[in-house]
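The following block contains the structure, expressed as structure tokens.
All protein chains of the complex are present and in place, except for one that has been dropped.
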Amino acid sequence: MSSEIGKALKISVFGQSHGRAIGVVVDGLPAGLRIDEAALYAFMSRRKPGTSRLSTQRREDDRPVFLSGLVDGVTAGSPLCAVIENTDARSGDYADFTDLPRPSHADYTAKMRYGEAVDMRGSGHFSGRLTAPLCIAGGVAKQILERENIYVGAHLLSVENERDESFPLLPTPALFAQVAAKPIPVIDDEAGARMAAAVEAARSEADSVGGVIECAVLGLPAGLGSPLFDGMENRLAAALFGVPAVKGVEFGAGFEAAKMRGSRHNDPYTVEHGRILTAKNDAGGIAGGITTGMPVVFRCAMKPTPSIGKPQRSVRLSTMEPEELTVKGRHDPCVAIRAVPVIEAVAAFTILDILMEENGYGNDRNS
Amino acid sequence: MSSEIGKALKISVFGQSHGRAIGVVVDGLPAGLRIDEAALYAFMSRRKPGTSRLSTQRREDDRPVFLSGLVDGVTAGSPLCAVIENTDARSGDYADFTDLPRPSHADYTAKMRYGEAVDMRGSGHFSGRLTAPLCIAGGVAKQILERENIYVGAHLLSVENERDESFPLLPTPALFAQVAAKPIPVIDDEAGARMAAAVEAARSEADSVGGVIECAVLGLPAGLGSPLFDGMENRLAAALFGVPAVKGVEFGAGFEAAKMRGSRHNDPYTVEHGRILTAKNDAGGIAGGITTGMPVVFRCAMKPTPSIGKPQRSVRLSTMEPEELTVKGRHDPCVAIRAVPVIEAVAAFTILDILMEENGYGNDRNS
Amino acid sequence: MSSEIGKALKISVFGQSHGRAIGVVVDGLPAGLRIDEAALYAFMSRRKPGTSRLSTQRREDDRPVFLSGLVDGVTAGSPLCAVIENTDARSGDYADFTDLPRPSHADYTAKMRYGEAVDMRGSGHFSGRLTAPLCIAGGVAKQILERENIYVGAHLLSVENERDESFPLLPTPALFAQVAAKPIPVIDDEAGARMAAAVEAARSEADSVGGVIECAVLGLPAGLGSPLFDGMENRLAAALFGVPAVKGVEFGAGFEAAKMRGSRHNDPYTVEHGRILTAKNDAGGIAGGITTGMPVVFRCAMKPTPSIGKPQRSVRLSTMEPEELTVKGRHDPCVAIRAVPVIEAVAAFTILDILMEENGYGNDRNS
Partner (left out) sequence: MSSEIGKALKISVFGQSHGRAIGVVVDGLPAGLRIDEAALYAFMSRRKPGTSRLSTQRREDDRPVFLSGLVDGVTAGSPLCAVIENTDARSGDYADFTDLPRPSHADYTAKMRYGEAVDMRGSGHFSGRLTAPLCIAGGVAKQILERENIYVGAHLLSVENERDESFPLLPTPALFAQVAAKPIPVIDDEAGARMAAAVEAARSEADSVGGVIECAVLGLPAGLGSPLFDGMENRLAAALFGVPAVKGVEFGAGFEAAKMRGSRHNDPYTVEHGRILTAKNDAGGIAGGITTGMPVVFRCAMKPTPSIGKPQRSVRLSTMEPEELTVKGRHDPCVAIRAVPVIEAVAAFTILDILMEENGYGNDRNS
């Protein structure tokens, strides 16, 4: 009902923060594709916590074990299942929140949805830790896309009021690689330093900050997608809102487009080297739900981490009395930083799903 | 593939701008619900063109005819099919765009997706006219929701740089009704007048403007929705991006949240009359994909109408030579105005679908 | 929930027996395919009632009107909607069955499912008349398949205890055409005559008879389908049980296979003209859910028409007292005869859906 997505490529995510393991099943991958496990692990390491003071101190190895679907590093045609064992969970840290819910967290809503029995230790199935399986699925998808010269890259566009420059009109895979190698994944390092300072300032005050992630997909052909409910924007947004903390998704000029006139917003068609392009890309590479052939560009608004050390007002549910709450434990002061590869991952498996629908599975065996 | 949406309540939209009729099939409605056809038609009239100089001069009656699913105004249990005949289509107005595509319109992308044979007269299946069937489905859904004291209302939050006030923390159905009755659906009439001036200014320069629509859903219980891929935000966004011209969707504080600290963004829980509320609603009524019980609030960025009278640069596809393009014909200078009820409609049938999953169809026959 | 099927090609059926019209939306067809409307109507005429004493005397023209998706007989890329107006409905004939349900009919179950308000005049959405829209969708699919040299044909294998010969190992399109042209669609005319006699005998006694329909699909490549839940058998069976009166579906040897030893049931592989075949086809052209390249062969068990003129025992629901029931009105004594093209139709759109998933929509525009 809630933890599956995809049509030709189906993703099924499982696990709670404090269960035995978390993982993902990916069904629909063609047989015969070599997966570079080292590259996958390197990709996943970009979301790994504990690498700097700017993220949670919880340590996780997060190296995936493939239970099925992979034989000697090559896809077998059958569903791929990968798991990550939970090794460093301290349930005690989280014990109180089912009765005294953290503001803007899922404690209260999960209880209203599932009842008392829902396992919300460490935020359970709502934990940011569940983004690790998303990165397995997305990391595999990225490798497959790159063989088709399709590249997915993202950067941290802003944190609080500090802002990186935007992607250029035609980003390159090299730019994606440069950005991905940095601890704060930005284009402009000075902006990155200002962002780091903003995060550190929040952290030192037991607070958190939000941010915006910008993502681009290069190499998609024109003519991919559909009008109405199955367009590129619909499919990407439906998946991206699955990443915890995403509260907004916009394509191309997005909300800025609402302030524009048509004469400024419309992207004029041009010809370059015999290929149709647009002179700018306020459409974000999508018109009528269908790709134009320009990079698909979108941005995700990430809210600040709801778990903060400052005292907050809440209500004790068993007594219905107001009560002050202070969240202890290890939390990222800015989830947007670690979410950059997660957004790439979700975009990658969504795009691969759409491409697999376009190409059909019959092409697999002929290539 | 593209024109269906919904799980417990399935919507299937059909029609091209210049075909015989457009319409919608709605499957899954319980039997025995009385539909007020006059109220439905009044709702649909809010998106009807030709009512003021601010919208297209194309005249359409758009009165739906029910082919099935309704007996003497009461739902019959079987799929409801409603159609609107196309009567005022001048194909000649649109003839040239398959070879000389309008910038930021679907002319080029539809051709790349479907090939030469796609019927793009009047923008075909991509036409804003297809929002009329959405309003049929959504208008029916609104009536059903209102019997459960669930209300969906929207207003034009901004046009270009002119901005209405935001919905209050707890909007009322009466406010929704007031706003809906105005030609420019705003809360603050002075803002509405400034917006009208901005639209008129654009129109007089053969240009168009974008806008933002804010929508709220009142009366939802806490505990509705799911984590990950089937949450309130995922479902609503997947549907809303199906409305032509929507380029961004945000919930609660949305992109503004990315500039906030957690201590400011988090919504403290409070108790009022024995009920859990939040003191403010930057979460937009949703945490972890699940409703909090506060109003669900979201905003849609609407791009400016791509069809403008000003000369634009394009490329003649048959020769691959650049060529200037001037769009004639009747077009809204600001689609955001007429899109207000469309956003309500899409929100309404999406919410009803989610509620029907929550409640199950077994409850229908017992109530 | 119930009246849609398909993944790449989506079918949505609407209408009640005594509403204004019945019809179907077919979404996902590629643009640019010419539909031969005369051939479609000829196909549909095979299920038309009133052509002989062996079927109901209700007269229907059943000529479909295309509301969308077709421009000058060519698919437009957008969803195709076709409707048939209801012209000859006598509601009075059916009035009593909501309180005194006909045995083995949907009167009682529909009421338990949908409540009192369900429109069951003429059996409502449960009527055999809803097979006309299935034939529109399937007739279009058949034409598309035939251009790819894929042929779907069926015959009446048995009625009561009278049995036609089975399809040969490799049926031909010519055989399909011969069978389709007969009033009783059989291979062996003598068997057909015996079947007609059996139907007439039942009719003369105000009774009805069941039958078996055998269907074959020629020209499918090997390698189509999937293991587990998305195989050829799963997909075909899920659709075929949607045809009213189908109570069993079997592939290849089917239930006969349960009486065989493996040494007799297994189909030995052979080579002919450089192509892999099997020496016989007890697998019905499917192994592991995937086509072998041999004809896909299956049979549907059709129960006898439940509406019979003989007195039957029922219960008056308002009083919960036993009461005898006699069904008047016009009913087929053997639905299996008219269901032959319906089974072909359902098989055709299911096969086309599976092929479209295999081939992808990206191939449409390149071909």
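Read from first to last, the chains carry the letters A, B and C; within each, the first residue is number 1.
In this text, a residue touches a chain if its C-beta (ideal position, glycine included) is under 8 Å from a C-beta of that chain, and two chains touch if they have at least 3 such contacts.
None of the values given here were measured: they were computed from a predicted structure.
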item	value
Residue, one of C:P244, C:P295 or C:P341, that touches the chain absent here	C:P244
Hidden-chain contact residue, picked from the options C:D27, C:D119, C:E160 or C:E344	C:E160
Interface with the undisplayed chain - residues on subunit B	7-8, 223-224, 356-363, 365
In subunit A, positions touching the absent partner	1-4, 8-10, 12-16, 19-23, 25, 27-28, 30-33, 65-71, 74-81, 83, 110, 112-119, 124-125, 361, 364-365
In subunit C, positions touching the absent partner	1-5, 13, 101-106, 108-113, 125-126, 130, 158-161, 202, 207-212, 221-231, 233-235, 237-239, 241-242, 244, 246-263, 265-271, 274, 276, 278-279, 282-284, 286-293, 299, 301-308, 310, 312-315, 317, 320-322, 336, 357
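By definition in this document, only the chains that are shown with their structure count from here on.
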item	value
Homomeric contact subunit B-subunit C: same or different residue positions, threshold half	same
Chain of greatest Cα-centre distance to subunit A	C
Approximate Å spacing (C-alpha centroids) for the pair subunit A, subunit C	45
Chain centre separation in whole Å, for subunit C relative to subunit B (CA means)	38
Multi-chain contact sites of subunit A, meaning residues that touch two or more partners	223-224, 357
